[in-house]
Structures are given as structure tokens and as C-alpha cells.
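One chain of protein is taken out of this complex; the other chains stay put.
Naming follows writing order (A and B), and every chain is counted from residue 1.
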Amino acid sequence: MNDISHAPSFGDDDSTIANSPTPRQAAYARARTHIGLLIGGGVLLTMVVMALFAPLLAPHDPYVQDLANRLVDPFWGQKTNPANPFGTDGFGRDYLSRIIYGARVSLFIGAVAMLISGFIGTTMGVLAGYFGGKIDHLVTFLITVRLSMPVVLVALAVVAMSGGSLGVVTVVLGLLLWDRFAVVMRSATQQVRRLEFVTAAEAVGMAWPKILWSEILPNLANHLIVIGTLEMAHAIVLEAALSFLGLGVQPPTPSWGLMVSEAKSYMFFDPWLITIPGVMLFLLLLAINLLGDGVRDVTSPGEIW
Amino acid sequence: MGYFLKRLGLALLVALVVSVISFGALRISGDIATAIAGEGASSEDIEFTRKQHGLDRPLPIQYLDWLSHALQGDLGTSLYFRVPVAELIGDRLPISLALGCLALIFAVSLAVPLGVVAALKPNSIVDRLALWLAVVGQAMPTFWFALLMIVVFGAWLRWLPISGNESWKNFIMPAIALGYYATPAIMRLTRAGMIEVLGLDYIRTARAMGLRSGTVLFKHALRNAVIPVVSLTAVQFGFMLGGSIVIESIFSLHGAGHLAWISISRSDLPVVQGVVLVLALIYILLTLLADLLNAWLDPRLRIE
Partner (left out) sequence: MADRDTTPPRSDGAPSPAPLLVVRNLRVTLPTLGGDLHAVRGVDLSVRAGETFGIVGESGCGKSLTSLALMNLLPRHARRGADRIEFAGQDLQALGERQMGDLRGNSMSMVFQQPMSCLNPAYTIGNQLVSVFRRHRKVGRSEATERAVYLLDKVGITGGRRRLGQYPHQLSGGLRQRVMIAMALMCEPDLIIADEPTTALDVTIQAQILHLLAELQQEFGMSIILITHDLGIVARIANRVAVMYAGEFVEVGSVDQLYSDPRHPYTRGLFDCIPQPGKTPPGARLGFIPGIVPSLFGKTAGCAFATRCAKAGDACRDAPPWHGDADGHEVRCHFAGAGPNPTAAPPSQGT
């Protein structure tokens, strides 16, 4: 053989191997300096605290109307009231309290719809990726079908027909938003499936449900978190849009999308009425997206975006 | 050619399944007879309506009945407008398609150049700005963005009309509101694709042969980088048509989305079913076109 390529090359330096941190340590080190991740995580945590402790934090009952006290300006306006820092809406309800309770609606719908769609999509994707063949064809077909359906329209129609309630909206969104989970989990499973430890597990005769659960799924966790954040944001923005159109969560529930909708008629005179819930939605979505991007950056460095 | 036929057959099957699911989902979630009979109708009235419209038959029979009519272009009659659904949709669809096309043009002409520029200098100021725009853009709910535009450009600055569809000016804000939401995804994919392609061996070959940087960038790199973007854009156009329901209702554009919205509020089920079917068909057609376009862009995809 006229080949010297088996001579040692640069990468074999023992000292660099000994000194390099484990992937987990490296990810943790990157996470501590990842600004987007820290901001996203911080804002999201604040929102979660707000939602969990809404009854303690809200200064007023979000449902109590006070028609004598309508359209009070927020603290930076002219016609203010110290008892209503964010002012009041067209029914005289305290805006700050409604904003705080609104976090519950968004986060509940986002989280539960994400869990439902994540369960459906992950199951389909992992099965398709692991077994391939006919199952894969079927799942791919179902994904195509799902992508071909106009989600907003179908969600609106179904929610409207069955009477909008928090539960219905959540379940409908959960049943509609599984496509990205399925697509990503399918290709990720196809990759993991080829690795030696899966072959080893098969060789020792491990049953396939156990292989999927204990060998494959743990290796998909990063992807799951990233897609989970994306779909949570997706569900939140869809709920807001449905409620905004008046066909989602029904009044007087304090949903941010519904609040924007209710404030529409005042928007030229009191633009803060649409600005405050809009900004809250924006902040929540931004936080979730930053968190998702951050997790991806931290767990798979190299892909910068 | 065989590949194309296979692809076409699959598309038809998808359309069929979509129609089954949307028909089923809508029928299960509400009682159409109650809706037709109107508010305050007695239970006898409702039962009479049910029989009259053939709604007492088993659901599969109703579906086949609807399908056989739909295949002949008859999507039923609107319960509210009392005119054929196909006619209604035919009237309204051009507005939605125009809106969708404008939104797509806006999104692509913003996203692709930004993605390319960002890819040319990763981690530069332009790149970071583009990333920042993408993150912020993705967090902005469409309807809220639309309302902000109405307040700023319609009410304060009075540059643009805020509702109706009389002139092309009416389409500017809706198209931006609908299109910006697709921008981050297209930009990210363009950037990722360009970065990947620019690092490939054949780009180095092109440079080693002295080809001009413009030729290398546009002829050799962009064409290959844009292939996944084409598929994504088709998907995004589908989203836009679906999302036009929000935008059309905000800007009172009387397109198919607006029609769907008022029909949902009025439980005008035949119209809703018709719009869902037509939008799904358009989406399927678009993905088919995207596949053909990609086969033209990448000869490796031509032999399957």
C-alpha cells in the first residue's frame, strides 16, 4: 500500500480529549452565556408565575364591571386612576387584572395543545421513522393531508360549530398542530435508528416498544423541546387569532386575543387598549421563540440560526 | 412522466381524504339542521328541516351525495345567500388569490435577498439584524400587526385606506400584514441553504475557474440553495390563504376568507365546506407546481 494516511493525525492529541468537557457540560456552559436563552427563559418564567398566582397578583376581579369607571387611561395617560395602573376597558373592568388572568388562558392553551399535538405527532413520527415501509407511507400521507387543510379555517369552523370554550379550542388546536412534530420526529428517528446502540438493542432481542421508549426517544429530547416551543407559540397565536375573530374563547373570559378584539372599536381613540394585550402576546411569543432557538443553539452548536 | 402521474394520483387521494375529514369534522361538531331552522325554531321545525335537507340519512351517504355533486362543480347552495356556493366562491376567490400573491411577492422579495446577504457574511451586522428581524417578526401576531398598521398608516398618517377593496391601495397593508409572517421562515431557510451551498466543493470549483463572483453567487449558489425554499414557499402560500380569513376580516376585503368568516358566524355550512375544499385543492396544486419547479431546478430530482 502506497498509503501513509494511517499515520497519526492532528486530532489524536490525548490532552485535548482529557480536557474537553462532556457534551452536557458544554451545553450548560453555552446556556449560561446565551443571552436569547436567558431573556426568553426569564420572560417566560415571569409569565408562568403571573398565570399561576393570578388571584394573588391581580388587584381586582377581572370580571367585575364598573360602568362609571370606563376607559380610564393607563398610568402614563391623562385621565388616570391609581387603582387601575393599566386603566380600564369599555366595561370598566381593571385592565391589569385582565392582563394577568389572560396569561392563564394563553399559557394553558399553549401548553395543553402542545402536549396533545406533541403526543400525536411524536407517536406518528417515531413509528414511521422506526418501522419505515408501509407505516412510513401512511404517516407521510397523513402529514400531507394535514398540511393541505387550511388550519385557521378548519379550527374556526369546528370551534364555532361546537360553541367556543377554552377546552374545545385547546383540543381542536391540539388535534390540528401535530404536523411539525411528526415531520421532525420522523427524520430524527430515521437518523437515530441507524446508530449502533439501536442495532445492539435489536440484536439482544429487546422488544420494539422498549427500544422506542428507552433507546430512541431519549435521543430525540432536544428536537422535542425545540418543536415543542415552536408549536406552543403557534397554538397561542392561533388561539389569539380565533378569539380575535370572535370565534374562539368566548367573552367575558380574559383572553389577550379577545381583549384586542373587544378594544378594536376604541383603537383610534384609545390605542393603548389594543397595545397592552398585543405587547403581552408579543412578549410571550418572543420569549418562547427565544427559548426554543436558545435550546437549539445550546444543544446543537454549529447551526447558528 | 410516470413520476408525475404517480404524484398526481397521490394529490387526488389527498384531496379526497381532506374532503372526508373536513366534511366529517364539521358535521360532528354542530347540528346543521338547528342552524338552518334558525333561532327559536321548535323541535318539530328542526326535525322537518332535517328531513327536507336529507340530513337524517347516515353521514357516509350524505358525504357521497355531497361528493358526487362536488365532482360536477356543484358545492350546494348557501343557506344565507341562497345562491350556489360555487358561484359565491368564484366571485370572492380572485380577491383572496390576489392578496395571497401580493403577500407572497412581498415575503419572497424581502426574505430571499435578506437571507442571501446574511449568508454572505455570517455573524456580521447585517446577519444579526436579519436574525433579529426574524425573531421579532415571528413573535408578532398577524392581527395585531394589522391593527397597528391601520392605526399608524391609516388613521395617523392617513397614507392608506383601511378597508374595502376598491383600489390597489387597499391591498398594500393586507398584503404586508399577511406576508411578513412568512418572511422569517423563508429568510432562515434561504440563509441556511446559501451558507451550506457556498461551502460546497462545486462553488470552490467555480471560483477556481475564475468565474465572476456574481455568476458564482447567482448562477451556481442561489439556484441550488433555493430548492428547499420553493417547497417552503408553496407551504407558506397555503398558510396565507388560510390566514387570509383573519386579514380579510380586519380590512373588510371581500375575498374567500371573509366569506368563510361570515359563513362560519352564520353556520352556513355548505359555504364553509366549499371554501375548505377549494383552499385545500389550491394548496395541493401549489405543492405539485413546487415539485415541478424543483425538478426543473435540480436535474437529480427528475429521475425517480
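Everything that follows uses one rule, which is that a contact is a pair of C-beta atoms (placed from the backbone, for glycine too) under 8 Å apart; a residue touches a chain by one contact, two chains touch by 3 or more.
Nothing here was measured: the structure is a model prediction, and the numbers come from that model.
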item	value
Sole residue of B:S68, B:S109 or B:S213 that reaches the chain not shown, by the stated touch rule	B:S213
Residue of B:S78, B:S96 or B:N224 touching the missing chain in the full complex	B:N224
Of B:A41, B:A98, B:V151 or B:L200, the one touching the omitted chain in the full complex	B:L200
Where the missing chain touches chain B, by residue	200-202, 204-213, 215, 219-220, 223-224, 297-300
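Keep in mind that, in the parts below, only the chains that are shown with their structure count from here on.
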item	value
Interchain centroid distance [CA atoms averaged], chain A/chain B, Å	22
Partner chain B, residues of chain A touching it in the complex	36, 141, 144-145, 147-154, 156-162, 233, 237, 240-241, 244-247, 257, 260, 264, 267-268, 271, 274-275, 278, 281-283, 285-286, 289-290, 293, 303-305
Contact set on chain B toward chain A in their complex	10, 13-15, 17-18, 21-22, 25-26, 29-30, 122-123, 131, 134-136, 138-144, 147-148, 150-151, 155, 188, 191-192, 235, 238-239, 241-243, 245-246, 249, 257, 260-261, 264-265, 267, 269, 272, 275-276, 279-280, 283-284, 287
